[in-house]
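Take a look at the following structure, please.
With one protein chain removed, the remaining protein chains of the complex are shown where they sit.
Chain nomenclature is as follows: A and B, assigned in order of appearance, with residue numbering initiated at 1 for each chain independently.
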Amino acid sequence: MNWGSAGEFFAMGGYGLYVWGSFGVTAAALLIEVVLVRQRFSAVRRSLRRELAADRDTQD
Amino acid sequence: MNAFIAIVRRDLLLAARRKSEVFTALFFFMIVVSLFPLGIGPETAMLRRIAPGVLWVAALLAAMLSLNRLFAADHQDGTLEQMSLSPTPLALLVSGKVLAHWLTSGLPLVLLAPVLGLQFDLSPRALGVLMVSLLLGTPVLSLVGAIGAALTLGVRGGGVLLSLLVLPLYIPALIFGAGAVEADVAGLGAGGHLSLLGALLALGVFFAPWAATAALRIALE
Partner (left out) sequence: MSQRLVNWFKFASPASFYPLAGKMWPWFAAIGTVLAAAGLWISFFVAPTDFQQGEGYRIIFIHVPASWMSMFIYCVMAFWAAIGITFNTRLSGMMSSALAPTGALFAFLSLWTGALWGKPMWGAWWVWDARLTSELILFFLYIGYIALTAAIDDPRRADKAGAIISLVGVVNVPIIYFSVKWWNTLHQGASVSLTKAPSMAATMLWGMLIMALAFWMYSIAIALYRVRAIILERERHTTWVAELPEMQR
């Protein structure tokens, strides 16, 4: 184990800003990508459902 | 082969009718090059150091200015469609157009560059290397540019998009071209750079017309 305490872990031997800046931005970027793709998917699905429902209504 | 020569002659004739376009690119080249000493300062040693890079970057930009019009006019009046239907392979006709483009936009830059190089206090020997490097390099710019021009034909915001696509692909030509002059100034000999530039040119002549033709067929669909 490398770290004596949580504080030591977050300080990263003085490189905290750089290490957490890298890992944090990477994690944030991947999360944002996932959120954006989910939004894109559900937006298409929603509009398609609406279209299909409208079609069904006119047919009935 | 006759069709190839005919295309070159036709495009040269068209360019001769619209001289202003050729001269605009040339003056652009001159002005961009002249801006650098004004922005950086007139120390001769410094100017000599930056000259190859400045001249080459300015040449890249000037060569790109006229790329837009490489296929646009022919596309608009339907000539391109006729060409694609003609028995001559389209790639050959595209090569002819690229050669004509180089003769009207690349070659003048090669001829003008030594004059501008004098402003940067380059030695006669370095000026010679600069000319050779541009002679080998500017055809690469026209060839690679033709792919970009064909891809952005009739596309929204084509001009800026073209530069976005083409400029990263110009980087090897820039590095070897400017590097040749720098290596010569540093006394290392420009041979290696120039032969690599020649290799790029050979690759470009072989592949670029083919890729540009494929891109044109998409635009013509």
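Definition applied: a residue touches a chain if its C-beta (ideal position, glycine included) is under 8 Å from a C-beta of that chain, and two chains touch if they have at least 3 such contacts.
A quick note: this is a predicted structure, and the numbers were derived from the prediction, not measured.
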item: Displayed chains contacted by the hidden chain, counting the whole assembly; value: A, B
item: Touch with the omitted chain, as defined above, among B:Leu35, B:Ala73, B:Val115 or B:Leu164; value: B:Leu164
item: Hidden partner chain, residues of chain B it touches; value: 147, 151-152, 155-158, 161, 164-165, 167-169, 171-172, 175-176, 179, 182-183, 196, 200, 203, 207, 211, 214-215, 218-219, 221
item: Those residues of chain A which, in the complete complex, touch the missing chain; value: 1-3, 9, 12-15, 18-19, 21-23, 25-26, 29-30, 33-34, 37-38, 40-41, 44-45, 48-49, 51-53, 55
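Note that only the chains that are shown with their structure count from here on.
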item: Whole-Å separation of chain centres (CA-atom averages), chain A against chain B; value: 44
